[in-house]
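One protein chain omitted, others in place.
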Amino acid sequence: MSDESKKYATVHYNNYLGLDQLLSAQKLKSAELDAEPAHDEMLFIIVHQAYELWFKQIIHELESVLDLFRKKRVHPRSLGTAIARLERVIEIQKLLINQIRIMETMTPLDFLDFRNYLFPASGFQSYQFRMVENLLGLENEHRITYNGRPYDEVFDQKKKEKLQDVVDATSLFEAVEDWLERTPFLKFGDFEFLEAYRDAVNRMLEKEQKAIKESGYLNEQEKEIRLQMLGGTDTYFQSVLDKSSHQKRLQNGELRLSYEATIAALFINLYRDEPILHLPFKLLVTLIEIDEALTTWRYRHAQMVMRMIGNKIGTGGSSGHAYLRKTAETHHIFKDLHGISTLLIPRSELPDLPEALKEQLDFNFKHQ
Amino acid sequence: MSDESKKYATVHYNNYLGLDQLLSAQKLKSAELDAEPAHDEMLFIIVHQAYELWFKQIIHELESVLDLFRKKRVHPRSLGTAIARLERVIEIQKLLINQIRIMETMTPLDFLDFRNYLFPASGFQSYQFRMVENLLGLENEHRITYNGRPYDEVFDQKKKEKLQDVVDATSLFEAVEDWLERTPFLKFGDFEFLEAYRDAVNRMLEKEQKAIKESGYLNEQEKEIRLQMLGGTDTYFQSVLDKSSHQKRLQNGELRLSYEATIAALFINLYRDEPILHLPFKLLVTLIEIDEALTTWRYRHAQMVMRMIGNKIGTGGSSGHAYLRKTAETHHIFKDLHGISTLLIPRSELPDLPEALKEQLDFNFKHQ
Amino acid sequence: MSDESKKYATVHYNNYLGLDQLLSAQKLKSAELDAEPAHDEMLFIIVHQAYELWFKQIIHELESVLDLFRKKRVHPRSLGTAIARLERVIEIQKLLINQIRIMETMTPLDFLDFRNYLFPASGFQSYQFRMVENLLGLENEHRITYNGRPYDEVFDQKKKEKLQDVVDATSLFEAVEDWLERTPFLKFGDFEFLEAYRDAVNRMLEKEQKAIKESGYLNEQEKEIRLQMLGGTDTYFQSVLDKSSHQKRLQNGELRLSYEATIAALFINLYRDEPILHLPFKLLVTLIEIDEALTTWRYRHAQMVMRMIGNKIGTGGSSGHAYLRKTAETHHIFKDLHGISTLLIPRSELPDLPEALKEQLDFNFKHQ
Partner (left out) sequence: MSDESKKYATVHYNNYLGLDQLLSAQKLKSAELDAEPAHDEMLFIIVHQAYELWFKQIIHELESVLDLFRKKRVHPRSLGTAIARLERVIEIQKLLINQIRIMETMTPLDFLDFRNYLFPASGFQSYQFRMVENLLGLENEHRITYNGRPYDEVFDQKKKEKLQDVVDATSLFEAVEDWLERTPFLKFGDFEFLEAYRDAVNRMLEKEQKAIKESGYLNEQEKEIRLQMLGGTDTYFQSVLDKSSHQKRLQNGELRLSYEATIAALFINLYRDEPILHLPFKLLVTLIEIDEALTTWRYRHAQMVMRMIGNKIGTGGSSGHAYLRKTAETHHIFKDLHGISTLLIPRSELPDLPEALKEQLDFNFKHQ
């Protein structure tokens, strides 16, 4: 029979899902080494296996999104697909965070029944998790390592190479940065977004500063705080109004996103209601949420480790929850997108876009 | 080297968790049959595999709880363990309910890319799910079947037998019923709980009926409703005050829990604050929550199927969401425990337990 | 000082949020009527107050969305706003569903400490909840009533009128139906969507039927089920290919959405990747999710009532959970949008849109 005909064959749930293979992959060390298996080791294994299944799905989504983004031009059609897939990643991440509650039903005393047998296995050895980090764009030099050892020394040569290949290729961070830099509407005829924004910021600052200083409702101390809240061209707005200031912060590691990409992200945030900017804005939001969910997971993971082993050293030899806590603090990838909020000004102060540009940002179809 | 020495060997995360086996079990039909794999088939497979992993864990917990409950006497120590494991089952169920949201990130149109290849695979063919139902105590005669076919015809002989073995053995429902029937405190010296309860109910009804009838605040219609709310020995309290009424309802399938077990469950609910009754009360609550979570999962599952295929027939040949919706209505296992609420009376109306009995229900240790 | 200057006044958290007012609105009946207040009555009040706060927010969102939709033309800019607000409603609904777990921390016995004082107060008397139902578009004639009494008899004249005003005005269901009916792309030059879809369905049915019948992998029974799954112009596709069939189902209450709106919704589902259809598709998805969340809340609410009072009659005089269970079954508003899934055909079978139409559905701006 031809291949086409196979489409009309039958399939059983059990075989389709590879359940014999899947459900025979739980091998308890305590069953092998002790007279009686430790009841909770099954949970320990299944929780981790569930994590790894979902990591596989996340990698599947991230790789497909990267394929779409590595194109020279990202078609709006692809953008919709990319966002839907990243939103799926976020739904999965929410599940992974909740899953920690299941692990926490194991008490520290129950863990001790088999913990010693796991040495030196540890989450450090999760190849897929490192892959997720690399696909998103965590940089090697920003990784917190323990004992100064390279993060990938726990993997075999082939896996090391595959991890490095992903580092060498375009990460999601870089792909989005490139795509932002290509945003075409920042100059349009006479209109220069950056100039218009600069003017608006100055106008707003001047007006607000005056009103605050003259306010009969505020005492001196309050005025001062209110002015700080408002900020100025030498604080909040400096790094976008002055490229060299941005470059300096890039160099010292405070920022990571290029100047051009930052301006474009600002533009998208401010004019997100224009039809063509709707999806780009949504994309930036999903990236922020992925970042938030990832660090929340790290934070909850750190809590769980603290609860399980206290201040003991982990099976992987790390200082346990301190390491995880630190990664929750610093292993941000898209934090510059969060930072855009610093640069926003109220809609009422926004310069209007020229009509001809608005036309370009709208759909072809016109209602009569 | 001896076996003992193996406890001091090393283990790698990847091997410990059987990841090569686990992560090679995703075989997309669309990858086999089409020029290009359907992107979302990976999600479809992984969602179902995650369900099956968790089903394995639930079975692991239920079997261990049954082992504890099949003993002639359930030690309080075991009761604590049983409850902790059932609470873990509830945490897992919450995750399974949330997991439906992940499946819902797949749109109906994306499902159509590979749906046809799955025939006649379906959740009907999940052996582990049937096992969970049987361990809890779903009765064959209460199962909703489709087309009048036995639920187990989709399994091979060995699996059929194992499912039937579990049906033939003591289910959790039966084990709890037995354990309730053995509750020793219902008669203690002169004290007979059922008599004391009957008196209290009558006293309360009389007092309340009088007050309602005489109330100057209520009109006639309101009085009538208020009296219905209160109930009487011929309504809410009938089946517990009159054994033959309970038996009749057992026979016609309205009730399932034996008369003696029902009385004991009532006693535990009313006097749950006595130290020895604390854990038994907690156990009854966990069973109610497992039941609630299971039917909620069925309900959400039905919603998801409706959303995915509308009114189409499922790959397993069933009428899709209608079947699931019906199971959410009727496949309750511990609903008689919910029903205990009908029998409760306010704490202020409760007969005091004799001091000697309270002593028995307390700890040996006495504060001086 | 001028009004403008007031913008630079100061405000305190406590006053801004009206906390003195808010936090003095918890008046326990048991504190008034008993020697000692019932501890859990506070929870009972606060849970319901939290519900009412969120209902206010949901009404705020729905009204603003209706304002946008009552316009003759819904600008894409408004569509983005409407979707964002409906997605917020969904987030709130998720919270409301989870909130039931908090209520469930009150045991039935604790509820009895004050339940009698609440007569005949009940959720039936929640004006805001009825408002939400009416704004969404629940029809009076589809309401399950108890004892055949009108749902609004528990409200004063002014509230009755406001509820009826909303019924008489355009509901969200009707506004979306109107908007769908105005979808302009279904005929474009020579292209008629319905014709193209009909051809595609027939082509697909013919091809698939042939392949199934000739398959060497399937036995006769399997072929039959497989053909049922596939459906035909006399089953799944009938009501869209044959307008009179749709009309009949409208009349007998099986369907509610007009024929034209249904065709448009189908078009949007099938060609959702075209830029101009992205937001309309998203809108339909949010409506489905609001409906799902609302019925899930009803279902969970029914469970909670069963757990709390068993089979007793509710303080409002209804048969308690049975009523709620029934509304979870039937008080769907957007179920015809779920039903669109029945009409979908695989993307591979979809007729291509004419290039000139695709051009219209795209953005003005063109990449060079």
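Letters A, B and C mark the chains in the order given here, with residues in each chain numbered from 1 onward.
Just so it is clear, a residue touches a chain if its C-beta (ideal position, glycine included) is under 8 Å from a C-beta of that chain, and two chains touch if they have at least 3 such contacts.
These numbers were taken from a predicted model, which means no experiment stands behind them.
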Shown chains that the omitted chain touches within the full complex: A, B, C
Option from A:Glu63, A:Glu87, A:Glu222 or A:Glu260 whose C-beta touches the chain left out: A:Glu222
Hidden-chain contact residue, picked from the options B:Arg70, B:Arg101 or B:His278: B:His278
Candidate in contact with the missing chain, chosen from C:Gln125, C:Asn202 or C:Ser245: C:Gln125
Residues in chain B touching the chain absent from view: 1, 4-10, 73, 76-77, 80-81, 184-185, 211-212, 214-218, 222, 226, 272-276, 278-279, 359-365, 367
Interface with the unshown chain - residue positions in chain C: 3, 6-7, 10-14, 16-19, 21-27, 29, 32-33, 39, 42-43, 45-46, 48-50, 52-54, 56-57, 60, 64, 84, 87-88, 91-92, 94-95, 98-99, 101-102, 105, 107, 116-128, 154
Chain A, residues in touch with the chain not shown (by the definition above): 107-109, 112-113, 116, 119-120, 208, 222, 225-226, 228-229, 231, 236, 269-270, 272, 285, 288, 292, 295-296, 299-300, 303, 306-315, 317, 325, 328-329, 338-348
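We adopt the following convention: only the chains that are shown with their structure count from here on.
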Innermost chain, taking as reference the mean of every protein Cα atom displayed: C
Interface composition of copies chain A and chain C: same or different, split at half: same
Degree value of the rotation bringing chain A onto chain B, based on Cα positions, nearest 5: 180
Distance between the centres, which are taken as Cα means, of chain C and chain B, whole angstrom: 29
Separation of mean Cα positions, chain B and chain A [Å, integer]: 38
Separation of chain A from chain C, taking each centre as the mean of its C-alpha atoms, in whole Å: 31
Junction residues of chain C - those touching two or more other chains: 222, 226, 272
